[in-house]
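Data block below; observations after.
What you see is the complex with one protein chain gone and the rest in place.
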Amino acid sequence: MDVLIVGGGIIGSSIAFELAKRGAHVVVIERGELAQEASSAAAGMLGAHAEFSTDHPLIPLALASQAAFPNVIAELQQLTNIAVGWNEAGMLKMATTAEEHRQLTEHYEFWRRIQPQHVRWLTRDDVAQLEPHVRSEYGAMYTIDQQVDAKQLSVAFARAAMAKGATFLPYTEAYDVVFDGERVTGVKTTSGTLHAEHIVIACGAWTSAFAEKLQLSLHMYPVKGECIGVTTDTPLLRTTVFAKNGCYIVPKANNRLVIGASAMADSFTKTVQASSVHHLLTRAMQIVPDIAHATFEKAWAGIRPQTKDGMPYIGEHPQYTNVFIVTGHYRNGILLSAITGRCVSDMLEGKEVPFDMTPFSLIRKEEDHALHH
Amino acid sequence: MDVLIVGGGIIGSSIAFELAKRGAHVVVIERGELAQEASSAAAGMLGAHAEFSTDHPLIPLALASQAAFPNVIAELQQLTNIAVGWNEAGMLKMATTAEEHRQLTEHYEFWRRIQPQHVRWLTRDDVAQLEPHVRSEYGAMYTIDQQVDAKQLSVAFARAAMAKGATFLPYTEAYDVVFDGERVTGVKTTSGTLHAEHIVIACGAWTSAFAEKLQLSLHMYPVKGECIGVTTDTPLLRTTVFAKNGCYIVPKANNRLVIGASAMADSFTKTVQASSVHHLLTRAMQIVPDIAHATFEKAWAGIRPQTKDGMPYIGEHPQYTNVFIVTGHYRNGILLSAITGRCVSDMLEGKEVPFDMTPFSLIRKEEDHALHH
Amino acid sequence: MDVLIVGGGIIGSSIAFELAKRGAHVVVIERGELAQEASSAAAGMLGAHAEFSTDHPLIPLALASQAAFPNVIAELQQLTNIAVGWNEAGMLKMATTAEEHRQLTEHYEFWRRIQPQHVRWLTRDDVAQLEPHVRSEYGAMYTIDQQVDAKQLSVAFARAAMAKGATFLPYTEAYDVVFDGERVTGVKTTSGTLHAEHIVIACGAWTSAFAEKLQLSLHMYPVKGECIGVTTDTPLLRTTVFAKNGCYIVPKANNRLVIGASAMADSFTKTVQASSVHHLLTRAMQIVPDIAHATFEKAWAGIRPQTKDGMPYIGEHPQYTNVFIVTGHYRNGILLSAITGRCVSDMLEGKEVPFDMTPFSLIRKEEDHALHH
Partner (left out) sequence: MDVLIVGGGIIGSSIAFELAKRGAHVVVIERGELAQEASSAAAGMLGAHAEFSTDHPLIPLALASQAAFPNVIAELQQLTNIAVGWNEAGMLKMATTAEEHRQLTEHYEFWRRIQPQHVRWLTRDDVAQLEPHVRSEYGAMYTIDQQVDAKQLSVAFARAAMAKGATFLPYTEAYDVVFDGERVTGVKTTSGTLHAEHIVIACGAWTSAFAEKLQLSLHMYPVKGECIGVTTDTPLLRTTVFAKNGCYIVPKANNRLVIGASAMADSFTKTVQASSVHHLLTRAMQIVPDIAHATFEKAWAGIRPQTKDGMPYIGEHPQYTNVFIVTGHYRNGILLSAITGRCVSDMLEGKEVPFDMTPFSLIRKEEDHALHH
């Protein structure tokens, strides 16, 4: 099999890795450097339990991806020697108001029925014991959700794909497609026209613009996420802390904390707004007061692809069936990367995918779906 | 008049400034930050005399642009308060071999006939007096050619345009055009579809990809130029030194020297090759041996738009006459920016342009032209 | 005359410049790069009127320094070609509470008696007209106080001193003094022992440690000042805005705003605390609400030398009279740089200084003095 992947972020790289392992001839084009957009801006949480609080079509994929990661990471490590910051300390999902407490209780009950071994309710005393620096007023849920260094994981997928024979062309921009009658046979790029049997479009938030060249209107939009990094002399947190209202604090190596994230819809602007820095600090100091004394490091932003119904697009083009669109993972792109690579490879190979992928198809009816958070 | 300019480099910004001054409604879109590509990588020489050694259709524009700069810069300074590093110390064009000496003599003779007051032949003693750190073995020509901080000049054009009412939309990417029958009425961008009476495409090396959406095959290609910066404790040079074989050394503020530039055709890759750093240092130390003791600062690259016949494209689309293409300035983009803004504005207003623009038209026959360096 | 200056910040560089102009043989040693500490972190306000609100021994020097700057800057510009960001738009001193309003009124009355032509009371309407983006609730005072790019000014003093024959030795650290009986004859440095007729210690906040080697206990301490930089698409401010409680917002080139400054006593730690970023943003958004939409750029800190009584130390060592101590300018170092260079040069030359320098002498009684802000 011969596949051209447009987009060198974590999704494109994960697909490249999986396909290359299966023996395909793979070329990935990326208009800049690898993993330069949302993939490197992400905080790297693998929040299978933290992100979903009701039945949702993504849950089976999220759990499968999470379960696959230990082996995937061992494999990447062995192939590339890149340290991806694998961290299994788990996640603390906090309620900071009475209403959030009620929602979190439901969230907990939901998971207690499905995976009781992977979630635990924590009293304020439990929180104090687990994370003494956290100011807990309403209790919290513990999940096993891990986290990684998103940028390094993305690069590791790409490097491992190369180790398995894939070719990556950086600074190569796709600007049009080549048709042969009813068939798409290639892509025009700034490095020349590239032909391939199969074409995968995995350009994150920029996918919808490219999809228009294929007469496809994707119902998606960019959502800027802004983060800040701080460091402390001694560790403040062991687990990731995820407040119900969207603020999370992720402990990284060297006593570094990543605090995220804003969500500014319809913005491709990669600048960080002053008010976002202010808001993130306000929230973080509410939850972990000692962050006030932390050293401010820097702020950054990434542009994440969101869809109208909150479901990613993972599927073939309705008309040009050798073209696949894979995008819209919004803030679950790191979590879903491992399984997305496998599912897309299965689909390209004509194998049966062990999940119901119809909610992610390009011809779904959006009104059937909605993300509940 | 209502104009949409695609591209926020020095060419797009200069056109925006001139049009806004003339009262047009101007919107400039740029897919990243202003002046982020070739405009900020350039060494900033205004080499009207140094670049051309025989009759060439660009000479009238180059001389007019050079002559316009003192006023333009005063105007920009007044509107924006940005320091653009205007430097009138002139340029030393060196011969480093006997053959180069012969060519440089011809070059000098060419200009002595046209502008004797602006060029001067220098003996080795003259060079030693003017630039004691330069190792001159074959004589040199002095020209009045000035230089600027290219990045700051680009930003000043943009800011001055804004001061005159133009709107700049950063992080806005054009990915398609909107047709209404035989007419182009707008551009699809990641910030939505923008309509305008006139559309100017000034995307530097990326112009040809966009032009294909308008059924236009531009005969152009990217040429990467790599530079390095060094600093010294005491000034080594007063003038710019331009060796015949392409190496130049440009003295900037704070005893900084910019050493450029490689020319790697067909590369959009913005990385700097190790061998280029090596080569630039080798050449610079040959010409100014004391550069060996300078402090190495950094290396960078820019992607310049070159055309097959070495002429820029400045003109209307053969079919969609409200669309203008302005690109291909290669390494004369900074020099030509002032005059390009004026000429394009004249053309858009239907005024007569005081230069012969046919060599730059989009329907020229290329075989008629060729740059001789 | 033969002078060794320890410290390559703005004070040491200004003294070096003035002495070199007067024909002295000057060597400046600096343990790192020039202007790397407080001199480059400063916001660059020349707040002669904004900083002082009652009689104060520094006022004559502050006014004289401010008056000297236009010529000094022209001279530096001519010698070095460095753009120092000279800005004469003036300063708005804001009251944001009723109590501050009362204090500011007194402040205004103080200056109205001394320099009525240089201060002006502004009603809320006046403020709205002068600075439409400022939220004024209690009126304000306008002063003529200018501002500069502090780092560039420091470097310009140093480069101009070099142009006049001074030698600067970077990465040269003084760690001890050399005595010959009752006389200090030199300084031991990491570049070897350097001898000189006169020695000037101008190490900012690090001066007191070095002074101990000269049996001198200076009553001084470091005060960290933290700042943040933001940029906007269009200018929000013309003048500097200085709120009574210490927050100031200084408009720089390219629509950049510097927001400062915290004051953390007894800290040499050059990190920026998360709570300081939060606090500065809170204050800045109160005063100029549109800063919320500005782009956050970065945060930084500088360590300023403060004395117990708020007076700088400018004078000879009580015992070793060929040693001069010049430090303790706290947040007026940029403002006072021009006059400090002149006064110290006068003192070294044995000339009469046209100011009363006794309040700054090293043998003053501290209890006689105190800064009132």
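Per-chain numbering from 1; labels A, B and C assigned in written order.
Basically, contacts are C-beta pairs under 8 Å (C-beta built on N, C-alpha and C of every residue); 3 or more make two chains touch, one makes a residue touch a chain.
From a predicted model like this one, the values you see are computed outputs, not experimental measurements.
Remark: the absent chain touches shown chains A, B, C in the intact complex. Only one of the listed residues, A:31, A:56, A:133 or A:159, touches the absent chain: A:159.
Listed residues C:75, C:126, C:173 or C:233: the one in touch with the omitted chain is C:173.
Chain B meets the missing chain through residues 230, 271-278, 281-282, 284-285, 291-296, 298-299.
By the touch rule set out above, chain C reaches the unshown chain at residues 170-173, 175-176, 188, 190-191, 206, 209-210, 212-213, 222, 267-271. Even with one chain removed from view, chain A keeps its contact list with that chain: residues 81-83, 85, 87, 155, 159, 162, 168, 233-234, 253-255.
Rule of thumb we're sticking to: only the chains that are shown with their structure count from here on.
Where chain A touches chain C, over half of the residue numbers in use are shared by the two copies, so each contributes mostly the same positions.
Per-chain Cα centroids separate chain A from chain C by 48 Å. For chain A, residues touching at least two other chains, in rising order: 271.
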